[in-house]
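Here is the structure we will look at, set down as C-alpha cells.
The complex is shown incomplete by one protein chain, all other protein chains being positioned as in the whole.
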Amino acid sequence: MLINCVAYVDGRKLADIPVVDISDYVARDDAFVWVALRDASPGELKVMQEEFGLHELAVEDAGRGQQRPKIEEYGDSLFIVVKMLELREGEELHVGEVDIFVGPNYVLSNRSNSTQDFLGVRARAEREPHLLQQGAGFVLYALMDAVVDRYFPIIDALEMELEKIEERIFIHGSQRDNIERLYDLKRKVMQVRHAVVPLLEAIGKLHGGRVPSVCRNTQEYFRDVHDHLLRISTALDTMRETIGTAIQVNLSMVALEEGEVNKRLAAWAAIFAVLTAFAGIWGMNFKHMPELDWRFGYPAALTLMAVVCGSLYRRFKKAGWL
Amino acid sequence: MLINCVAYVDGRKLADIPVVDISDYVARDDAFVWVALRDASPGELKVMQEEFGLHELAVEDAGRGQQRPKIEEYGDSLFIVVKMLELREGEELHVGEVDIFVGPNYVLSNRSNSTQDFLGVRARAEREPHLLQQGAGFVLYALMDAVVDRYFPIIDALEMELEKIEERIFIHGSQRDNIERLYDLKRKVMQVRHAVVPLLEAIGKLHGGRVPSVCRNTQEYFRDVHDHLLRISTALDTMRETIGTAIQVNLSMVALEEGEVNKRLAAWAAIFAVLTAFAGIWGMNFKHMPELDWRFGYPAALTLMAVVCGSLYRRFKKAGWL
Amino acid sequence: MLINCVAYVDGRKLADIPVVDISDYVARDDAFVWVALRDASPGELKVMQEEFGLHELAVEDAGRGQQRPKIEEYGDSLFIVVKMLELREGEELHVGEVDIFVGPNYVLSNRSNSTQDFLGVRARAEREPHLLQQGAGFVLYALMDAVVDRYFPIIDALEMELEKIEERIFIHGSQRDNIERLYDLKRKVMQVRHAVVPLLEAIGKLHGGRVPSVCRNTQEYFRDVHDHLLRISTALDTMRETIGTAIQVNLSMVALEEGEVNKRLAAWAAIFAVLTAFAGIWGMNFKHMPELDWRFGYPAALTLMAVVCGSLYRRFKKAGWL
Amino acid sequence: MLINCVAYVDGRKLADIPVVDISDYVARDDAFVWVALRDASPGELKVMQEEFGLHELAVEDAGRGQQRPKIEEYGDSLFIVVKMLELREGEELHVGEVDIFVGPNYVLSNRSNSTQDFLGVRARAEREPHLLQQGAGFVLYALMDAVVDRYFPIIDALEMELEKIEERIFIHGSQRDNIERLYDLKRKVMQVRHAVVPLLEAIGKLHGGRVPSVCRNTQEYFRDVHDHLLRISTALDTMRETIGTAIQVNLSMVALEEGEVNKRLAAWAAIFAVLTAFAGIWGMNFKHMPELDWRFGYPAALTLMAVVCGSLYRRFKKAGWL
Partner (left out) sequence: MLINCVAYVDGRKLADIPVVDISDYVARDDAFVWVALRDASPGELKVMQEEFGLHELAVEDAGRGQQRPKIEEYGDSLFIVVKMLELREGEELHVGEVDIFVGPNYVLSNRSNSTQDFLGVRARAEREPHLLQQGAGFVLYALMDAVVDRYFPIIDALEMELEKIEERIFIHGSQRDNIERLYDLKRKVMQVRHAVVPLLEAIGKLHGGRVPSVCRNTQEYFRDVHDHLLRISTALDTMRETIGTAIQVNLSMVALEEGEVNKRLAAWAAIFAVLTAFAGIWGMNFKHMPELDWRFGYPAALTLMAVVCGSLYRRFKKAGWL
C-alpha cells in the first residue's frame, strides 16, 4: 500500500507525485524522491523496481520478508533490512520489518507487519529543510534512528521483568513460577538479539573505514545509531548472563527448599516414631510390667511421652528444622 | 552413474555429448559443458579427471566422500563440497553430499547418497539462456542455491520440534520424555551445523575481497546464498542455546516435581503417623486408663482421630502439599 | 552548575574567566581553557556548545546521560564518557558519569550523579606548570587517571566480599546465605564491568597505532591508564568465573547436606523402626508366648531392645551417618 | 637409533650413506638426503646437528621431547613437531612424537615413544621418483599425511565409544557407569585435541599467504592435510560439546530415577502405614468395641485391610508410581 510519494527540491517539498513519474524525478540531479510503502504487494514492488531501477535480488528479499537485519550494497545504492519490535498486550513480543532502498537521490521504505509508522520522521524532516538537503543518507539515518529509539522501551520492559523475577528469586515457593518466567524472558531476549546484533555489525560499516558514498557525509550520525545499538546489545548480553545465573540459582533454591522440607519431615517423623515406640513398649503383653499396675501409671506415661516429644520439638525448632 | 552430459553455446543447449568428447568442447572458447553424475564410481571419476584435467587431490577427495563442506581453489578452477540434508521418515536426518568441479567453461557435479536431484535447476537454466550465458559461476550459484534452499524446511522442522518440547517443558510428568527429545534434537542441530558452518565460512570468500575469477561477476548472487546460510546458522545457534537452557530448566523441573512428591509423602506420612500414635496409646496395657471403660470411648476415640487427621489434611491441602 | 572556569597560559593560571569569554580564549593560540561543570542543565550545555563549538550529537549525548563509556572523535576534538563508581553505605554500588570534551586547547568536564570531585586533579596540575604545558591531552589523562584510580578500592571491596563468601562456602548451613550473596556480588561485578570494559576498548585507541592528535604526545600516559584498566578487567573476569564456580560448588554442597540429613533420617528411622517392631511382636496376642510369663521377661526385653538399638547407633555413628 | 640414511639424486635412491657423509651430500645442489631416527640419543642428535647444521634451539627441543605440535622456521629450514597417537590394548591412549627437520635438500625425522613407523612412506616415495623429485616439501607432506591419517581410526574409536554411551544414557541404572565412561572419554578427547589443534594452527601457515620456501610448490598438499585436521578438529569439538550435554543429561536422569525411587517408597510406605493404622485401631483396649466380638470380625477386618491396600496399590500402579 502506498503511503507517501513525494519529490523534494533543495530540501523543500515540491509535490506529491504519481508513482509513474518517479523515474523522471530520480533522473533529475537536483530532485530527491522519498516514497513510503506499507505491506507492499509483489505488484507494487515490481513497479518500484522499474521506477527506481532496483536490483532484482534486493527486491526478491523485500518481497519474501523474514530477512535478517542487514545492509547490502548494490553498486551505489543500498538495501537495508531493519526489524521493528513491539511489546503487544499480554507482553508478547511482535516482530515487524522495514526494508529500505537508498540511492543517491531517493529513499524507498516498505514497512511490513508493524503498526509503527514513520510519519513523525517525515514531518520533522519537512520542518527542517537544511536537514533534508543533506540527502538520502540523512533520511536513512532518521528512519533507522526512529526504529532503534523504539528498541529502548522494550529493553526497559525486559529489564523490569528481570528485576521483578530477581526480587522473588529467594522467596519460598516461587521457584516454579520463576523458572517459567525466566525461560520466557530468555526467549524474548533472544528474539530482540536477533533484531539487534546483525544490525549492529552491518551499521558498523556505515562509519569509519570505507563507507558507501550515500552515507559518507552523515557518518557521525550513523556512529551515534551504532552507539545506541551497542548499548542495547550490552544490556541484552548482561540480561542473558543474568538469566543464566538466575536459572542456576533457582535450581539451588529448589534443592534448598526440598532440603528444608526433608528436614521438617525428618523431625516430625522422629517425634511420632518416639511416641509410637513408647506406646508399643507399654502395649506389650508381658505378665510382669509393674508400671502398668501403678495408680498413676497412665498419666505418668502420657506425661513422659509429652516431655520427651516436647524436648525433641524444642531441639528441632532450635536447629531450624521446624 | 552419468545423468547428463550437455554442451552449451551462447547459453543454448547444443547437444548431449558423449563423455569422450568433453575435452574437445572444454578446449573451445565459446562452448560450455555441464555434466551431472550420481554416486560416481572411481572409474567414472578417473575419466572425468582426464577429460576436464581436474586436480588429483580434488578427485581423491570426491572419490572418498565424507568431506567437510568446503570451497578449494586449484589454479583457475574450483572444487566445492556441499552437504545435502533430508529428513526421512521416522524423523531421522540423512546427510548426502554434492561435489562440484567448476572451471572457466565447465561445471561437473557428483551427487552421492541423496535422493534430491538438480533436474529442476538445469531445466530452469535452459529455459532462460541469458542466465546460462553468465557462465560457470552462475551454474555453481544455481546449484548451491538449490541445495541451501532445501535446508530451510529442515530448520523449520527442527524449530517446530523444539516448540513442541517447549510447550511440554513445564507440564507434570513429561520430564523424562523431554530430556530424551532435547538430547535427540541437539544431535540433529549439531549435524546440520556441520553442513552449514564450514560452508558459510567458505562461501564468504566468493564475494567481497579477492574472489576466484569464475565467480567474479556473480558475487551478488553468492552474497545472497551467504546471507541465507547466515540466517540458518543464526537459527541453529539460537536452537543450540535454547536447548541448553531447556535442559537446565528440565533439571529444575525434575527437582521441583521430586520436591512435590516429597511434600505429599511427608503429609500422608504425618497423617498416618498421628493415627498410629493415637491407636498405640490406647493400645497400652495400663490398668487404670479410665477412657477405655467409657461407654462411648471407642467411637469418641475414632472421632477424635478423624478430627485430628482431617484438620491436618485441610492444613496440608491449604499449604499446597496435597 | 559551573564549578571552575579558568584560563591558563604557559601552564600557569591566568584568571578565572566568565563563561562568555571562553570563545575568546579558545581562539587564542597560546591560551588553554579548563572548565568544570556539575550536573549541568541543558541551558548550561547549550552555552558551552556555543562557546567551545562542540558537536551537536556529543552535546545531546552529554545532556541525556546514561551513555556507555566511550571515546568519540569529532574532527580534531574528542568526546569522552567515563563512569564514576562509589560503594555507598549498605554496600550499594552507585554509578555516576563524567562527560569530557577535549579540543586542542580546552578541556570541559561535566560530572553527573557523583559526589567525587576533581579539585585535587586541578590543584596538582596548577602546582606543576610543566605538566599543564603538555596541554589538553595531559589534563584528559589526569582526569581519567583519577577516575580509574577510584575503581581499585571498589575492586578490592568486591574481592574481599568474595573471599568472605569463599570462607563460608564449605560450612554447614550457610548455603542459602551464600547463594544470595554470590548472586548479589555477581550483579555488582557486572555493573563494574559495564564501566570498565567499553572504556578499556576505547582507551586502546589513545596509544599505539593512529592516535587522535590531542593525545599524541601523552600516549605513554594513556597506555598506563589502559594497563590499569586491563588489571581491573582481569580481576573482574576472575571474579566472574570464580562466582560461577562457587555457585556450582554451592549446589553440590546443598546436595551433600541434604544427603547427610537423609542419612541421619534413615538412621534414626531404622533405630525406631526396630524398637517398634520388637514392641509389636511382644504385643501380639498369641496364647502361647512363653517369654511373656517369665519373671524378668520385661526387663530382659527392654535390655535386648536397648542392646540392638545401641549397636545400630554405634554402627551408624561409625559410618558417619549420625 | 638410526633407521635409514639415504641419499637420492633426481628422485632415485643413490645409496645408503654413512652418517658422516651427510654434510657432503647436503652441500651438493643435486642431491637430497633423507634420514630417519628412532628414539635418538643426545649423542646422535648432536652428530645430526653438525652434519645438517641444525639450529641449537630446535635440537634442544627435539632432545627434550614432550613439545607441543608446532612448525618453526629457522632461516630457510623448518622444525616440525607432530604427535603420534595409538589406542593400545585396554583402550588406553598412547602419545608418541615425531620431530622433523626439513631443509632445502634434506629431511631428518626422529620418532619417539611410538611403535608406528614410516617405512611405507619411504617405500611409496621410492617407487614413484617423480614425487620425490618435488623435494623436501613433498617428503614432509608424505610424513605428516601418514601421521594425520592415523588419527582417523582413533577419532572413529572415540565416536563409537560415545555412541555406545549414548545408547545407554536413558537406560535405568546405568548412570554411574555412564558418568565414569563420559569422564574417561572426555579426557581422551582432550588428549587428542592437544595433538590436533596446535598442529592445525601451525599447518595453516604452510599454504596460502606467505609460505616457507621449502613448502612453496606443495601448498595444495598441505591444504589437504590442513583440511583433514579441520575435519578431525570439528569432530572433536562436537564430541566435546556432546559429552558436556550428556553429562548434564545424565544428571537429569539420576534425579529422575531418584524421583522414581522416592515415589515407589512413598507408595509402599503409604500402603503399610494404612495397614498398621487399621491394625493399631483394632488393637486398642477399649472395653466397648462391638466389632471385636463379632463371629467374623477378624476375617472381615483382614478383608477390609486387603481391599483398602489393594485399591491403593491399583491407584499407585495407575499413577506410574509402582
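Assorted remarks:
Note that the chains take the letters A, B, C and D in the order they are written out, and that residue 1 is the start of every chain.
The rule is short, and it goes like this: a contact is a pair of C-beta atoms (placed from the backbone, for glycine too) under 8 Å apart; a residue touches a chain by one contact, two chains touch by 3 or more.
All values reported here derive from a predicted model rather than from experimental measurement.
Although it is not drawn, the missing chain touches C, D when the whole complex is taken into account.
Set against the missing chain, the residues D:Ile179, D:Val211, D:Leu230 or D:Leu312 yield one that touches it, D:Ile179. Per the touch definition above, the residue from D:Arg12, D:Arg28, D:Arg68 or D:Arg124 contacting the chain not shown is D:Arg68. Taking the complete complex into account, C:Arg223 is the one of C:Arg38, C:Lys205 or C:Arg223 that touches the chain left out. Not every partner is drawn; the one left out touches chain C at residues 169-170, 220-221, 223-224, 227, 230-231, 234, 238, 241-242, 245-246, 248-249, 251-253, 255-256, 258-259, 262-263, 265-266, 269-270, 273-274, 276-277, 280-281, 283-289, 320.
Residues 55, 57, 61, 67-68, 70, 72, 74, 173, 175-176, 179-180, 182-183, 186-187, 190, 194, 198, 244, 247-248, 250-251, 254-255, 257-258, 261-262, 264-265, 268-269, 272-273, 275-276, 279-280, 282-285, 289, 291-298, 301-302, 305 of chain D touch the missing chain (whole complex, contact as defined above).
Keep in mind that, in the parts below, only the chains that are shown with their structure count from here on.
Common neighbours of chain B and chain C under the contact definition above: A. Counted as hops between touching chains, the shortest connection from chain B to chain D is 1. As for how the two copies chain A and chain C face one another, under half of their interface residue numbers coincide. With centres set at the average Cα position, the gap from chain A to chain C is 25 Å. Centre-to-centre separation of chain C and chain D, using mean CA positions: 41 Å. Residues of chain B in contact with at least two other chains: 248, 251, 255, 258, 262, 265, 269, 273, 276, 280, 283-285, 289. Chain contacts here run in a simple line, from one end chain through to the other with no loop closing.
Touching chain pairs in this entry, ordered by label, are A-B, A-C, B-D.
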